[in-house]
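Step one of this worksheet: look at the structure below.
Just one protein chain is left out here, and the rest sit where they should.
Chain naming follows the written order as A and B, and within any one chain the residues start at number 1.
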Amino acid sequence: MGSYILRRILYAFPLLMGVNVLTFLLFFIVNTPDDMARMQLGQKHVTQEAIDKWKSERGYDMPLLWNDQETGGERLTETIFYKKSVGLFLFRFGRSDSGRNIGSDIRQRMWPSLAIAVPSLILGLLANISFAVMLVFFRTTYLEFWGVIGCVVLMSISALFYIISGQFLVGKLLQMVPISGYDTGLQAIKFIILPVLIGVASGIGAGTRWYRTLFLEEVEKDYVRTARAKGLTETRMLFTHVLRNAMIPILTGVVVVLPTLFMGSLITESFFSIPGLGSYTIDAISRQDFAIVRSMVFLGSVLYIFGLLLTDISYTLVDPRVRLS
Amino acid sequence: MDRWVIFWTDGLVFLLVCAVILLILRIRSKEHLRRPWRKVVTNKVGMVSAVVLGFFLLIGLADTIHFKPILDNSQQSQNTYSSEPISLFDWWVTPLRIREEKTYSAPFSWRLYAKENIVSADGSKIWGYPRLKYGAAHLADPSSERSTDLVKIGLLGAAKGLVLFAVVVAFLVAVRSWRTKAKFVSSLAEIYGNRSGVPWCAMFTTLLILLMGGYAIAELSFKYHVLGTDKVGQDVFYQSLKSIRTGMVIGTLTTLVMLPFALILGIFAGYYRGWVDDLIQYLYTTLNSIPGVLLIAASILVVQVYMSNHEEDFANIAIRADTRLLFLCMILGLTSWTGLCRLLRAETMKLREMEYVQAARALGVKNTSILSRHILPNVFHIVLISVVLDFSGLVLAEAVLSYVNIGVDPTTNSWGNMINGARLEMAREPIVWWSLAAAFLFMFALVLAANLFADGVRDAFDPRRAQ
Partner (left out) sequence: MDSFFSVKDLKTCFGRGESSVVAVDGVSFDIDHGKTFALVGESGSGKSVTALSALRLLPPNGRILQGSVLLDGVDLFEYPESQMCQVRGRRIAMIFQDPMTSLNPVMTIGRQISESLNIHASLDDSEVRRRVLDLMNQVEIPAAERRFDEFPHQMSGGQRQRVVIAIALASEPQLLIADEPTTALDVTVQAQILKLLVSIQKFNGMALWLITHDLGIVDEIADKIAVMRRGEIVEQASRDSFFASPQHPYSRKLFEVLPSMEDLHSGAEGSANPLLNVEDFKVYYPIRKGLFKRTVGYVKAVDQVSFSLQKGQTLALVGESGCGKTTLGKGLLHLIPNSGGIVRFDGHSLNDLAADEFRQVRSQMQLIFQDPFSSMNPRLLVGEIIEEGMRTLVTDMSQAERQDRVATLLEQVGLSADVRSRYPHEFSGGQRQRICIARALAVKPRLIVCDEPTSALDVSVQAQIIALLKDLQERDGLSYLFISHDLAVVAEMADYVAVMNQGCIVEMGNAEQVLRTPEQDYTSRLLEAVPKLNRGRAPLNL
């Protein structure tokens, strides 16, 4: 098993390299640094000097891939590709286009993102699984029929609606908790209540339906029939057999998103003015700050690949069929 | 004679419509393809949703035929065309389109939402709510007359809708009795009794409600602003209807872009295995690692830079907006093929070991023939389910993307843009809620109908659910 894990870790490197190359192509080949400069500085009245100055300020005043003017190894290293893309591997994010240190920004902003994402995940999981179990328990009754339709209705409502109406109802009408903003330490709790609740509510429809499908797949299997033939009641059968077996795909599905929690939800953070990585990314996109967007893309990829790895490991730990073969 | 204009998105949508028609013809000819569709057609909830979707589709399609109308210029010998193309739908609802007010007004209101200095008849200035130019302009004393007027117009419209409904039903029944060579009355009885398993009653009831309600609202909308007006005075109801096309284009064109990649790569990876499989897996894992929104955002940024540096190519606003919509669909398609590809790869790997594929190999059939005759038709159901399920997700995604300013062009009518613009209005005193409500309501209706229909399709096609 150890060699399997090692092999999966080694596979991550070509993946990251691929991501790097892809983003490099996306950012630098389709539009050259000159184009970028021209757009940032305004279209029409831009002199070559201004462009050059903009480029040198940000370190774009080098050739893309191959520098003829240097010698030896520097031909490769004094290029945009090396300086900008490869540096990411060492988590050297560099500076944003507005001059701030991206690395320290990331380190600072990831905590608020986690403060929202982790409770949302846990509460959401509990709510979805409970509702799904209830729907399965009452299957083939009218309760289930209306429950499923209810899930579809909840799913069809845009997430934006949940956020906006939630903010309106709770913030403006009921005025129970603040609508937006953030604070440090324990004060943060009153700021995260609303985003977490809204996050959970908007995900109930799709989540319950998905878990219900998983549970129904298990319920139709043969070993459940054997369990019933033993004399197990419906409730005991659901909890000791179906739930337990379905936890394997549920768990691995949760594990794969765990690392990406750091990235935060873009929409939630921006609506609720939470200073997390999500709003960081959105601001960078609207400001067209390529350096930040590049860094966040790379960070996101690393976290996703790490999530894949965790999933593989958790499968070997949790599923005895994989563990003991 | 008006001059027809075809945008890129228009052309592709028509291509899609042709493809769908061809597909329907093919399905009708092959019995094994008809079977699961028969199940779809007997699902009551699904078919009611299909009727609702049909309405949306009609509006969207009408909005996709563009032309430049002739300007009214009787002096000149040569016809001059207006520089802004309009669509068939625009032409149909011209009153809604051109009746713009000055600024905000509430639904069914007769006055503006903000107070202004009004010059009254005797020359004195009053600080009050000015009357709207078009909304309720036919009423002398709106505060007392409005309710009766609303009821009158509403009932009249509903009655007209009833007549239209009767005409439509009579037409359909006549067609059916002509095709089955039965008498009109017996066809009517058959349909009423849901004899063929198709829930005609439920569908016709829905059609009735939609036609009556729709006609009533249409009549009302010619006299009032049914959903109010927005900041620049444009009718909100008009905007919502126009946004239908945007939502539908995104839902369908994206699939057009995504399908070839997912199909070919997925099937090749599953069938040929070896290095082909490894390469394709590497490709989609790499693509998947990049967070979706970021990839779309980055791509849109790139497109924006490209477009702003090649301004000459995009002559007018309409073309630029349309190109941006096209690019958005392409980007969404290129970033979302991985899910379907994975499913197809897994299914192909299973099918490869099926005995009929092995029999084909033993019979010397070439690999390409095996792929097209044996594998492709047997993964079609997965493609269909995926396409239909993704539609609603894409419509919802557009709203979110527009909010982040990486969606459609701000000048394009879309629900996302409406929400984006209206969000700040919630903080106003007094509150302006109708733009937001309209956008959410329309989006909800389309997405719910699509979801329910998609469920019906999935239940019919998923072999595991089949008894």
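One rule holds for everything that comes next: a contact is a pair of C-beta atoms (placed from the backbone, for glycine too) under 8 Å apart; a residue touches a chain by one contact, two chains touch by 3 or more.
Being a predicted model, the structure only gives us computed values, none of them experimental.
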Query: In the full complex, which of B:Leu71, B:Ala137 or B:Ala359 touches the chain missing from this view?
result: B:Ala359
Touching residues (missing chain, whole complex) on chain A: 3, 6-7, 10, 139-140, 221-223, 225-234, 236, 240-241, 244-245, 248, 319-321, 324-325
Chain B, residues in touch with the chain not shown (by the definition above): 31-32, 354-356, 358-366, 369, 373-374, 377-378, 467
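What we mean here is this: only the chains that are shown with their structure count from here on.
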- prompt: How many angstrom between the C-alpha centroids of chain B and chain A?
  reply: 29
Message: Looking at the complex, which residues from chain A come into contact with chain B?
response: 14-16, 18-19, 22-23, 26-27, 30-31, 35-36, 38-39, 43, 149, 152-153, 155-161, 164, 167-168, 172, 260, 263, 266-267, 270, 281-282, 285-286, 288, 290, 293, 296-297, 300-301, 304-305, 308
- prompt: Touching chain A in the complex: which residues of chain B?
  reply: 45, 282, 285-291, 293-295, 297-299, 301-302, 304-306, 308-309, 311, 392, 396, 399-400, 403-406, 419, 423, 426, 436, 440, 443-444, 447-448, 451-452, 455
